[in-house]
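Note that one protein chain of the assembly has been removed; the remaining protein chains are unaltered in position.
Then we have chain A:
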Amino acid sequence: MSSRGGKQKKGNVTSEQEEEEQPLQAVLVADSFNRRFFPISKDQPRALLPLGNVAMIDYTLEFLTSTGVQETFVFCCWMSNKIKDHLLKSKWCRPTSPNVVHIITSDLYRSLGDVLRDVDAKNLVRNDFILVYGDVVSNIDVSQALQEHRHRRKVDKNISVMTMVFKESSPGHKSRCEEDDVIVAMDSKSKRVLHYQKTQGLKKLQFPMNIFQHGSDEFEIRHDLLDCHISICSPQVAELFTDNFDYQTRNDFVRGILVNEEILGNQIHLYVTQDGYGARVSNLQMYDSVSSDMVRRWVYPLTPEANFTDQQGQGCTHSRHNVYRGAEVSLGHGSQMEENVLIGRDTSIGANCHISNSVIGNNCTIGDNVVLDRAHMWNNVHISSNVEIHQSVVCDGAVVKEAVRLNKQCYFSMLPVSQVVIGPNLSLPEGTVVSMHHPEEEEEDDDDEFLSDDQEVGHSKDKTRQKAFNPAEVGPEGKGYIWKASMNDTEDEELAQCLWGLVLNPDPESDSESEASEESQDRSRSVSPEIDDVNAFQLEVLGTLQRGLEENIVCDNLVLEINSLKYAYNITLKEVMQILTRVVLEYPFQQQGTQLTTLQYTGSLLPLLKTWSPVFKNYIKRAQDHLDCLSAVEELFLEQDTHQTAMVKVLMKMYQLEILEEEAILKWFSTGATNDKSRQLRKNQGLQKFIQWLKEAEDESSEEGE
């Protein structure tokens, strides 16, 4: 297939004509590699979930075809058979299709990175290609972006490896995906991406200085961009993924390219469209907004009545207020379809229903007096009378019994065999998830997050656990398990939140975040880290000494290590000595607990002092050092007042080891007392004797000297 022999880094010279002749290729990744749509995606791969009664992958393929792609590689992993079946039946695999679709399946893909490495291994792409996910809905004409990309590559000799397509959309816009909230710093003239960061959870955005040193004097920081997850890639992208086996996602790739830009010289550019529509259905919130945008005709010409999938019986009529009706829809007396409603074929709706902003699938039955608002109902759903559904997803084959109320953000998962049944007379709170799968089986599968062939395992477990549906949760006649209730695991709670994406806060860090707090932060920053550093340094010193004992490291090396720590934590020499003294003297407590008797304490400490005396000597040189060391000793024994008698022994040992000089000790004894406690300490008998002894020794030595 490929004319490219072996790998050529950069500069595979293709003449312009050749480029023109080659068909445009696309890589479509029909797997999300995450579990945002769990448990729905347990039975149906995300790419096949219906959006406006059409599988999402059809939108993606239609987008690719209309933009001029002639050859598409669809990579499937999870439930690849289903996707394959779907595609083989679709118009894309008809002989007349302008876009040749190749389906490549493997259970081994774990990430986008794996897919692209496989693209490289199989030499599938010959030229610039478009990379999309199977859940992208878009009508952007990327040909201009493609042209810009090619132009850049011709001018800059293959430096630009990727052009990312963004849609302009201000913060707070409904179709903005909170997870994809990105901030991009770019060169205004060349449209080059200099910095790319996800901002989720960040309060301050930091841009390193080096990105502003590219000779340009105008930069742009943009927060009004929605990532369409459409990228125009050079063939090098696949190679780069192969070279960097740690790249898993496109995010890894972009960050890697930007960080290594100076080394590898690769650049990433961006293309911003203002009027096109492009979004990736990456969570339920996005599903909701993309679906409603679709019904409101923002994705024109991809509209519900267009029947672009060219399937028999899919056609519907479009009337005022964006109401679409499929074939054979029956509507009861007094029912109103207010606006933005799409109803699939063979669906019957009872009397006095209020339906607005909703999508209803094929073969659904809806009873009387039903209120639907922002409801997404898939195929074969049965809704009894007097039901109210707000902002919820009701999946295939679900049954909702009488007088059930579904509040915001509920959704039911479906199972092809046995369906979820809810009710009657029940009100489900916000954010409820009901599925025929028991949540626990999911927990057990956790080890293999992406493994697709655990489906059978799940089934077998399902049977064993079929017995207990909780009527309080799903109603007297209900069948199904509440997901959120049994999820105590933090990870799962996180997951449950993620189903609907993050809740949109109008302005999480609003104006109340005052400069004052910022300033106080500044102030505290100047003080607090120092304390932290000292603490951290103390721990590090302790660790070093411990290791020194265990591994018998020479004292010189310990000194080296402590010195390097000193620089790492920016500790002054005086502090080093104080901390060192403290760490050594506390060492026995550290190792054997604080319950030591004085005798035990000195017994274990004195040998240590001997071992580490070279370390001490290294730091205690000047007269002031001696005094500092002594005050550190004093401080410690003031804290450990039960062991004060040990102090004299410690001092004696240190004197004998020539760590401390007698002059210093005498000076400390006579002048160092600053408060009552330390005066008290100096009245210790042993200490007084020791000092006496020292004085005499000094006199003797001085006499000898004379």
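Observations
What we mean here is this: contacts are C-beta pairs under 8 Å (C-beta built on N, C-alpha and C of every residue); 3 or more make two chains touch, one makes a residue touch a chain; residues count from 1.
Here is the rule we go by: contacts and distances are computed from a predicted model.
One subunit of the complex is not drawn; among "BHLH domain-containing protein", "AP-2 complex subunit alpha", "Translation initiation factor eIF2B subunit gamma" or "Propionyl-CoA carboxylase beta chain, mitochondrial", its UniProt record names it "Translation initiation factor eIF2B subunit gamma". From the set A:Arg94, A:Lys204 or A:Lys683, the residue in touch with the chain omitted from the display is A:Lys204, counting the whole complex.
Summary of contacts with the chain left out: across A:Ile183, A:Ala327 or A:Ala536, the touching residue is A:Ile183. The omitted chain makes contact with just one of the residues A:Pro98, A:Pro171 or A:Gly313: A:Pro171. Not every partner is drawn; the one left out touches chain A at residues 169-173, 183, 185, 188, 199, 202-209, 212, 217-224, 507, 509-516, 518.
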